[in-house]
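A protein chain is absent from this complex, but the other protein chains hold their places.
In this document, chain identifiers A and B correspond to the written order of the chains, with residue numbering beginning at 1 in each.
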Amino acid sequence: MSAHDHHHGPAKGLSRWLYTTNHKDIGSMYLWFSFAMFLLGGTFALVIRAELFQPGLQFVEPNFFNQMTTMHGLVMVFGAVMPAFVGLANWMIPLMIGAPDMALPRMNNWSFWILPFAFAMLVSTLFMEGGGPNFGWTFYAPLSTTYAPASVTFFIFAVHIMGASSIMGSINVIATILNMRAPGMTLMKMPLFVWTWLITAYLLIAVMPVLAGVVTMMLFDIHFGTSFFSAAGGGDPVLFQHLFWFFGHPEVYIMILPAFGIVSAIIPTFARKRLFGYDSMVYATASIAFLSFIVWAHHMFTVGMPLAGQLFFMYATMLIAVPTGVKVFNWVATMFRGAMTFETPMLFAIAFVVLFTLGGFTGVMLAITPADFQYHDTYFVVAHFHYVLVPGAVFSLMAAAYYWLPKWTGYMYDETLGKLHFWLSFIGVNLLFFPQHFLGLAGMPRRIPDYALQFANFNWISSVGGFLFGFSQLILLFVVIKCIKGGKKATAQVWEGAQGLEWTVPSPAPYHTFETPPDPSLIKAQ
Amino acid sequence: MASESSHSVYYVPEQSKFPFFASIGLFLTVFGLGNILNDIAAGSPVMGSTGIALTGFTILSVILFNWFATVIRENHAGLNNDQLKRSYVWGMGWFIFSEVMFFAAFFGALFYVRQLAVPWIGGEGAKGITGDVLWPEFQAAWPLLVNPDPTLFTNPHDGLNVKEWTPGFFAGYLPFWNTVILITSSVTLHYAHVALKAENRKRLIQWMVVTVSLGLIFLGLQALEYIEAYGHYGITLNSGIYGSTFFLLTGFHGFHVTLGTFMLIVMLLRCIKGHFKPDDHFGFEATAWYWHFVDVVWVGLFIFVYCL
Partner (left out) sequence: MLSKAKLWLSLALGTLIFWSAGLHAAWDLNMPRGVTQMSRDTYDLHMTIFWWCVAIGVVVFGAMLWSIINHRKSKGVQPATFHESTKVEIVWTLIPFLILIAMAIPATRVLTAAYDTTESELDIQIIGYQWRWEYRYMRESMDEEEVSFFSVLSTSREEINNDVEKGENYLLEVDRPLVIPTNTKVRFLMTSADVIHAWWVPDFAIKKDTIPGFINETWVIVEEPGIYRGQCAELCGMDHGFMPIEVHALERADYDAWYAQQQENVRQIQQLAGSAITMQDAMAQGEQIYNRNCVACHQAGGVGMPPVFPAIAGSAKATGDVAVTMETLVHGVPGTAMAAYGRQLNPIELASIITYVRNAYGNSTGDLVQPADVNAYIQEGQ
């Protein structure tokens, strides 16, 4: 029966999107969803930046400010960056490994559709009595339990179902990669994006359940009288932090490993030279993933852990610089003696390497425990993680979008606008986050709606940068819509130097691809 | 045409309404639950919220039932090739791994409070100054019978934990019998599997009945154990960290046993209906893995929660 329908195109109308099992449709939905969340989370950020433009309280109440900070962090991390990578995984992994679709297509759609509901519930808390979550995206107990607004219950359930979505998504990715590779696609021939996603999915399955566990403990502390996070009953608020960061630290690598994969695809293409050190890239990724499980307490250097613990977590954290360094050096070596051109994806990729490394350096500084006593919970940390997340993770997503847009839509995007988007973003992001290093070092704590006068200058610059960066993103929206509508026809190959199976199918990629496995001779070492 | 020989082609299902409506069901379930909890906290009636939660749960259950039924039907129709079956195997395997990590969080919490937090509050170890300054009265002990602040968390009654580890003691020790029961059920399930592979349907059904019964007995005993804990020992969710860790660990385990038993019952019914072939019974195997996993978790619980 259904075997005949296989060669049909997509269904018509809304049902195509609601009921689809097609990895490309689901990938597109993830990408659009995440972009919407990016604008929403960005809007929250702009509320923050507007309030911080000048000392004094101008626009929002302190309590609402805290809700903005919290929602901004949550929406960006769980709503924008993670789903965007899942969207790319959906679109590209089957194309890259020569599979007809994801391994479990219906579950794939379920993973996606949980998300809009989860976020609807999360964002609706802002309108509830007592306000939305106001305890930071790290929701430390007991601020998030005994002292939380009633809406915390919905926050907890939103995290639960979001976690379920992530776990199902990751199971799908792993099953696809391990089981659906075309004949000849050995593990060590897989594109690095596939490798990094395999490892990311593993991280997700390992840590999302721990997050589910910790929010469950919160739920019981709040509603059923348990004492996990209360010393009066023998518990400990710091226990919350250990559990949270056991999830939270791997989580930040979940947001960067796929980015590494993307950059490892783009740089060789535009340098017209094979990626340097493929094997070491794979091993480095695995090492980072392994280390990410034993460094969590570097977020907790000031909670008063015993000395031995402090030392252990300091050393382990510092070690991560080694495999990450290997990756950075490999990218540079790939560019070295290549024949480079600088289309928009390459610009974003190069900016990624530079600015991510900068964020990595501040990461190593934070890892030095006594120095972290000064940096912790200041804007220095805010600067660190935005450098790895915005010109890190988000730039890699932009690079990916430009790189694969022609494959998705069948048309070339507008290169001039792309470059404009890049330069405005590049300038904006640095104006926005570079001064935050100074603010932090000079002593400005994070999560405050108002500050002392000596912080006024750099905050002012940062806010200007924030608005510049934020509004520049509307260019991307415009470019994408324009590209979908039409333009110069894209060839199958699209980019002169591009390697890999996704470039062997026509542009736009047909609704169903690789229903029969590709010719093994097409599969080359990366 | 390729579509004619679809057996060797990976089966990509057509559009499906299940996922979207399952999302709605899931959403209504948790949204309703959240409202119930907040209503209780605010002292308002919970009728409306319960309605939402039940509607959601019903939708979710009906859909999952049909979803699984569809998968089974597709398999019977021969649409699933070996590769797709491997996908299911990977899927189930990694799902169980995620469950392992969920329990790891609670075990981690248990180890943390026992090894670090409670001793510190009791004035021992690297941060023993906590006890000296803030809780001078409090003595660290496990099980925790006297809470640091008994006005906030009611102390359990005395008389807990007189474990002597003699044969006589074991004879009357519920958790010990529960361990025996659960391990036995894993063995009987294994024999059912053997019988299935040997195409001995009658044996299969007999062993399955035994396994399901053991599961149910376990749950019954666990209920007794809870009644005992609440009534006799005064160990409650509200009685401090001992009760908190005890009930969440054993409670989530019990919840998994319930689910596992339910799955076993479904498998039993399918066996009776004549489903499964010696070389094609992944639904059965997945259930079996799940059951063994639940068993292993129990052994961990028995050692770390009950014995040590």
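What to note about this one:
Heads up, the rule we're going with is that contacts are C-beta pairs under 8 Å (C-beta built on N, C-alpha and C of every residue); 3 or more make two chains touch, one makes a residue touch a chain.
All figures in this text were calculated on a predicted structure; none of them were measured in a lab.
Of A:F157, A:F246 or A:F276, it is A:F276 that touches the chain left out of the display. Within the set A:F290, A:W423 or A:F478, the residue that contacts the chain not displayed is A:W423. Only one residue from A:A50, A:L126, A:L178 or A:A456 touches the chain missing from this view: A:A456.
Interface note: of A:L126, A:L178, A:I448 or A:I475, the residue touching the hidden chain in the full complex is A:I448.
Only one residue from A:A50, A:L126, A:L178 or A:V364 touches the chain missing from this view: A:V364.
Chain A residues in contact with the hidden partner, per the touch definition given at the top, are 55-58, 62-63, 66, 129-130, 134-136, 140, 142-143, 146-147, 149, 230-232, 236-238, 271-280, 302-304, 307, 310-311, 314-315, 318-319, 321-322, 325-326, 328-329, 332-333, 335-342, 350, 353-354, 357-358, 361-362, 364-365, 368-371, 373-374, 376-378, 419, 423, 427, 431, 438, 441-443, 445-458, 460-461, 464.
By the touch rule set out above, chain B reaches the unshown chain at residues 120-121, 127, 129-130, 133-135, 148.
One rule holds in what follows: only the chains that are shown with their structure count from here on.
Measuring from the averaged C-alpha position of chain A to that of chain B gives a distance of 32 Å. Across the interface of their complex, chain B is touched by residues 2-7, 11, 15-16, 18-22, 99-101, 103-107, 109-110, 112-114, 116-118, 120-121, 150, 153-154, 156-158, 160-161, 164, 167, 170-172, 174-176, 178-180, 205-210, 212-214, 216-217, 219-220, 222-228, 230-236, 238-239, 242-243, 246, 304, 306-307, 512, 515-516 of chain A. In the complex of the two chains, the chain B residues touching chain A come out as 2-4, 6, 9-10, 12-20, 22-24, 26-27, 30-31, 33-34, 37-38, 40-42, 67, 79, 83-84, 86-88, 90-91, 94-95, 97-102, 104-106, 108-109, 112-113, 116-118, 120-121, 126-127, 134-135, 144, 147-149, 152-153, 236-245, 247-248.
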